[in-house]
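First the structure, then my questions, so here it is.
Of the protein chains in this complex, one is absent; all others appear in place.
First chain written, first letter: the chains are A, B, C, D, E, F and G, and each begins at residue 1.
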Amino acid sequence: MDQIKLEEVLSSVKKGELSVNEALKRLKSLPFENLGFARLDLHRDLRQGLPEVVFCQNKTPEQIITIMERLWEHHDHVLGTRLSPEAASNVQKGLPQALYDPISRLLRLSRGERPLPEDDAPFGMVISGGTSDQPVAEEAAMTLEFLGSRVIRAYDIGVSGVHRLLDQHALLTEADVIISVAGMEGALTSVVGGLVSCPVVGVPTSVGYGANFQGVAALLAMLNACAPGIAVVNIDNGFGAAVYAHSILRRINK
Amino acid sequence: MDQIKLEEVLSSVKKGELSVNEALKRLKSLPFENLGFARLDLHRDLRQGLPEVVFCQNKTPEQIITIMERLWEHHDHVLGTRLSPEAASNVQKGLPQALYDPISRLLRLSRGERPLPEDDAPFGMVISGGTSDQPVAEEAAMTLEFLGSRVIRAYDIGVSGVHRLLDQHALLTEADVIISVAGMEGALTSVVGGLVSCPVVGVPTSVGYGANFQGVAALLAMLNACAPGIAVVNIDNGFGAAVYAHSILRRINK
Amino acid sequence: MDQIKLEEVLSSVKKGELSVNEALKRLKSLPFENLGFARLDLHRDLRQGLPEVVFCQNKTPEQIITIMERLWEHHDHVLGTRLSPEAASNVQKGLPQALYDPISRLLRLSRGERPLPEDDAPFGMVISGGTSDQPVAEEAAMTLEFLGSRVIRAYDIGVSGVHRLLDQHALLTEADVIISVAGMEGALTSVVGGLVSCPVVGVPTSVGYGANFQGVAALLAMLNACAPGIAVVNIDNGFGAAVYAHSILRRINK
Amino acid sequence: MDQIKLEEVLSSVKKGELSVNEALKRLKSLPFENLGFARLDLHRDLRQGLPEVVFCQNKTPEQIITIMERLWEHHDHVLGTRLSPEAASNVQKGLPQALYDPISRLLRLSRGERPLPEDDAPFGMVISGGTSDQPVAEEAAMTLEFLGSRVIRAYDIGVSGVHRLLDQHALLTEADVIISVAGMEGALTSVVGGLVSCPVVGVPTSVGYGANFQGVAALLAMLNACAPGIAVVNIDNGFGAAVYAHSILRRINK
Amino acid sequence: MDQIKLEEVLSSVKKGELSVNEALKRLKSLPFENLGFARLDLHRDLRQGLPEVVFCQNKTPEQIITIMERLWEHHDHVLGTRLSPEAASNVQKGLPQALYDPISRLLRLSRGERPLPEDDAPFGMVISGGTSDQPVAEEAAMTLEFLGSRVIRAYDIGVSGVHRLLDQHALLTEADVIISVAGMEGALTSVVGGLVSCPVVGVPTSVGYGANFQGVAALLAMLNACAPGIAVVNIDNGFGAAVYAHSILRRINK
Amino acid sequence: MDQIKLEEVLSSVKKGELSVNEALKRLKSLPFENLGFARLDLHRDLRQGLPEVVFCQNKTPEQIITIMERLWEHHDHVLGTRLSPEAASNVQKGLPQALYDPISRLLRLSRGERPLPEDDAPFGMVISGGTSDQPVAEEAAMTLEFLGSRVIRAYDIGVSGVHRLLDQHALLTEADVIISVAGMEGALTSVVGGLVSCPVVGVPTSVGYGANFQGVAALLAMLNACAPGIAVVNIDNGFGAAVYAHSILRRINK
Amino acid sequence: MDQIKLEEVLSSVKKGELSVNEALKRLKSLPFENLGFARLDLHRDLRQGLPEVVFCQNKTPEQIITIMERLWEHHDHVLGTRLSPEAASNVQKGLPQALYDPISRLLRLSRGERPLPEDDAPFGMVISGGTSDQPVAEEAAMTLEFLGSRVIRAYDIGVSGVHRLLDQHALLTEADVIISVAGMEGALTSVVGGLVSCPVVGVPTSVGYGANFQGVAALLAMLNACAPGIAVVNIDNGFGAAVYAHSILRRINK
Partner (left out) sequence: MDQIKLEEVLSSVKKGELSVNEALKRLKSLPFENLGFARLDLHRDLRQGLPEVVFCQNKTPEQIITIMERLWEHHDHVLGTRLSPEAASNVQKGLPQALYDPISRLLRLSRGERPLPEDDAPFGMVISGGTSDQPVAEEAAMTLEFLGSRVIRAYDIGVSGVHRLLDQHALLTEADVIISVAGMEGALTSVVGGLVSCPVVGVPTSVGYGANFQGVAALLAMLNACAPGIAVVNIDNGFGAAVYAHSILRRINK
């Protein structure tokens, strides 16, 4: 219908019955969604160079294989997150080229290697408090690497032994963004927030028990940190923290 | 910039350098938001005939007067919700034509009368449990009337005396939509939901104390009602329930 | 006992010992429940044409078979909800004529076909954000179909890519009622509520993790939606949303 | 030590070195707990005629057998609560005389029969909303019987069909205490509380899903019931409700 | 309308056109609510001898006076609860015969004296932990007296000095029902529940601060008491506890 | 009554009718509470040397004066806690000898000076994060002094500047008990817990806003601290922390 | 003491009694905190060029003046946040050179002007949903300006009218960081997160009522946003969001 109206306008212009200015004015008065115009891909910028990502938790291996295969046809890099070792080995039967890391629980499909970041590129630092926080920390670190950013890790530097944290002070102050992964009381993020001037992305983890409430204690602690310069993602969301940190590092490169 | 591209396309058509078909194809490839086209008013339908509404709670009388005056210039019906008597009398000093109802806490500005609904028009019924729920019930009922819908009220029919509710049975089964306003344990809505087949809009109120948690007990009760056919709006949200009921009644009229 | 009293009154009338007026007065003084009168079936209207429904979650296959068999004797349409594939295959051993859909987790028993709705009948639209919300969305859509309503589905149109939602704009504005199924932050329902003027039934799902709290985040978001015209059912309650939407669509048909 | 002091006082009295009055005064100045006096069994009254009770949930069959055997040596009636069918069949291997009821999940050991209550004894009524509430309702009813009280059951009388409840009106008003067991939104208890003048013991159950929060919705509803005359026990605590009701019925008997 | 039908049936019986049996059958087929029969006052029993009660919190003095005057015309005893001293003195200007007690915050209107209970009547005991719990305790005690029950008070017997509680042991074991009012951690109710065999009505109060959450800590403690024989009313609900206790004491009298 | 029984036993002993052994046996069979013995003051030990304490929050100046005057008659040291400056100045009109400190909100009545602790006595350290935590910190510190313990203060050493905390390292490791007062995210307590080996008493404060939930964030953080050696009191409970620390320091002195 | 040890080492080196290598080894064995060395100012970097900030909420005007005067002696830029108009006018009596903005509730003291950012400098965009969110949005925007960053504002673009948001699409995709301020259901942040590739700082506000729970609904929504690239600060924390955004923008400048 509007297709027709558009044709009419153009034909009138062609025939000289309508000036260019008048045609412009008429076109502007048509609501866009009826024009049959190209769908605006609002995500073009966001997805530039990013791999496709599948959140695998609560999906069956069959579902994961189906989704990944479809993406794999059109993309060179596909990432699966939150995949248990059992599910992963089932998925790998259907997708033998997939690489799985049991700590970060990430599964990757890649055609060709992604270029490594320069040695002096801006870098994100991923720090964590206890060994139980490592899966989330690795999810963040490996995702950041997969996105093409430079990463430095410093694990097991919880506040119950604050000297271990201070040992990393020089490195922390050089980082361009820090992903601070912490369960229990989440104090690591607060203390780090007071030591550095770069943005800190807090990732509360569900590590703990009792009044920890599956990560709520750490989440609240980070949201209430005295030090400004801290923002927080969802509990156990290492992937989201990595995408966030990457969105900062990309800006510094430009 | 895209303005220019558009002009170029039209000029080329005018000059005969570009066929209408080719021009159509090119236009469709341009993302809409850069065309400078008319902004699509997605709300046109929703707002047809509806008054403008101002949520007055936490606004100063000065702010309310300023906002209402601006709306009043371009609209024939303006409604203010959640206005305390003190605030209302201050607002009325600046807007003497405004009418205020102290129970529903609504303030109205109207040019001319809205036509009354027919006597046999589909109708919404607004019911409530206790006298303390009346402000929210009246907010719903008067908003519904203001929107042009037919309303029947039945207050003070709480479940602690279930016979009062049963007395209204005939009317309840005739209603086209019921707004059930209840505080305390909110059981009125559950019981009504089991008596009728029309949609019931539950409005939990913050009436109560202690383990009522400002309406949370009633909210949870309504969300968990055994009887299907109940949907719920926010605590004390009589206005929202009225808009919802009106959106149903309008459909029945068409 | 009261049966006897009633007989006495009638006999006295018959014998001329009691005037009609006096008899009327006496009858009115008897409480209804002792009269042995016909039990008023308050649900007659609600159940007209509706299938019987069994909530199967937390029931054993044996319990489900027993209940369904009893209903099946007296009704032509029986619906079981929330049935896992394992339980379903056990139930089907006892009820081989039962049809099971593994996505919606619905099990149906039907004698004869229900008439299909007209092509231009009022329709409900079921929309959902992510693929993980699909079981709940399908529970809603298939229940709505089973109840005899016309349904249009539009899945995977979450707000993280708002253009996918806008692509459905024309259809959304034509719908008579929309069931909006969304987990995570539940923003789909808010955005849709701002695009349309028909009633929107929000169904928060328990999809998500961490600070999602099994659907509470989505539930709260929908209850607090800025756009009026949204009412909410319990988390994951696709069935309830369908009954609600059906109660609206039926009214439009009449 | 104080034993010795006490002996000294008594010896001095015997020898005439101490008057009775003076001895009395000295005795009163000794703190009781050092006197080695008979331990006051504060529970004597409470336990009179009551069976011993073992809360079996989270205990292994071995632990249950050990505890029950020990009690069984000294008591004629032992009751185990919250016992799964699997655990029960294991316990019965060690205690073959134990009787198990799979619905109430109660296991009983009894020497001889307990006398049945008179037909016109005060009675407790146990009512429940849906079939899923039956395990808790039966825990209450059977415990009440085991304690020797007269019980009348009325199940499946939820508020979504309020006429089923009204059918029981005569019986409800005759009851001396009512145990009202309800999950979902718990409205049954509120409505019953408005129909009767006897004490109502509300038992919220964890039946439901989503915003039910494992019985919290029903618990809050009962605590906020408009009708006075309702008191509440913990979620799913059918046993506690029975002991409570029994403590009321016993008083009426005396 | 149905009135007319009923008359027709009776007239036909009178005229001999209809047998008694046939008339009976026809009457039974009419739904009760259309018969124009006497409305069943389901509350008759509950309200026998009870005063009318007005919950005054959040009502203006004007509203309270209006409601009380209306009740006062038809009843000899009217009770207002939760009335602040300021509101009370305003209400007393309009209702000079009203008596106000500033501790329990109760306001009474009575024509003539209610008869006092016998000295050996069954009695309720009202106990409380700290002086701050006294307003709620007195609300319970005075309401119980107003309802005509015998009351014994024992205040300031909190568990932080358990000997004060044990001093009351003899009295506690004689009570027919105990209302245990406690804020802070609410342990008084638990300990008393272990000392007695009569029903205990727990009233958590909002006394406390911090992690007390306005009485939630005490509420949870009472719901989780190890000792059976405890049921709980809403936070600060001294009035409800009194009505509950009275419903028990009345049964013992009968 | 039991008084009489006791006299009988003693008289029989006196008369030689009863041997001492037999008398002992009989006495032991009497339940203590009927003996009329001296009430055991279980609190004697706890209160030795401690001042009497009145929690003044939510009490009127009149109530405070009445309670304090009564205590002041029998005790040399009376402490009032949580007293606003306004209330304090009213109380001082009635009790002119009372000393008030506006920061800790403590009011003291003392006859004579309490002896100061030795310079090398075991000491408690009171530390706090921000200036807003000072009222709670001072409540703890001044109460500890009032109880006769040695106190060292170190305020404004929050984790957002961890070097300020490390500056106090030497002192912290010498302390015998540390009271760590912190609002916001409460991380100070965690970090200190990792630095020292003495017991740390955590006092979360309600300082903060938003997702702090009036101190809940800090409370949860402290309960979940990675470092063992931390125990927690209620939010803002500086007084309780002081009593706790004093109970430790007293033991070290003995 | 360690001062002395250090002198001894140096003297020994001077005298040739100790080789440089040996001295180095000895020095390294001394723990740092005893050396009397310069305190490491870990915050140097963070505070470079930043103004001093005072959180004024819950402080008296006197306290604010005292703190600000002290800071003002040593710093050229002092910022006070969360200051009510009343408090501000009192503070300005003591500090007449202070500038106050009633919308953002910020109070500033500045010696000389801060240089303005270049027109093509990286910029932060501050967006908000409703007019009630404006105070928090302005706190963020004005703080960002005060810190020297370039800011573009776009207010009143809530999701209930998603076209208003799309109108800003071009600007949004150019921003280097976005501060998204939203109350109610907080969906604005989710939708924006799906439109852009730069980091988004979500600021939930406490605007709303009922089941909004003072901003918790918006907070949870933002934490659960489907779109990655969102991190969240505390409810109403516009200041913290600005510091965070500035820490990103500074990195891009370098």
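Heads up, the rule we're going with is that contacts are C-beta pairs under 8 Å (C-beta built on N, C-alpha and C of every residue); 3 or more make two chains touch, one makes a residue touch a chain.
Everything quoted here is computed from the prediction, not taken from an experiment.
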Which residue of E:Leu6, E:Leu83, E:Val191 or E:Ile235 touches the chain not shown here: E:Val191
Contact partner of the left-out chain, one of F:Ala23, F:Val54, F:Ile67 or F:Val196: F:Val196
Where the unshown chain meets chain D, residue by residue: 33-34, 39-43, 55, 57-59, 67, 204, 206, 214-216, 219, 234-237
Where the unshown chain meets chain F, residue by residue: 42-43, 45-46, 48, 122, 169, 173, 176-177, 194-199, 201-202, 219, 223-224, 228-235, 239-241, 243-244, 247-248, 250-252, 254
Where the missing chain touches chain A, by residue: 131-132, 161-163, 166-167, 169-170, 207, 209-212
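Just so it is clear, only the chains that are shown with their structure count from here on.
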Length of the line joining the C-alpha centres of chain A and chain D, rounded to whole Å: 55
Centre-to-centre distance between chain G and chain C (centres being mean Cα positions), rounded to whole Å: 50
Rounded Å distance between chain A and chain C, as computed from the means of their C-alpha atoms: 39
Set of chain B residues in contact with two or more other chains: 33, 40, 42-43, 161-162, 166, 169, 194-195, 210-212, 216, 219, 223-224, 234-235
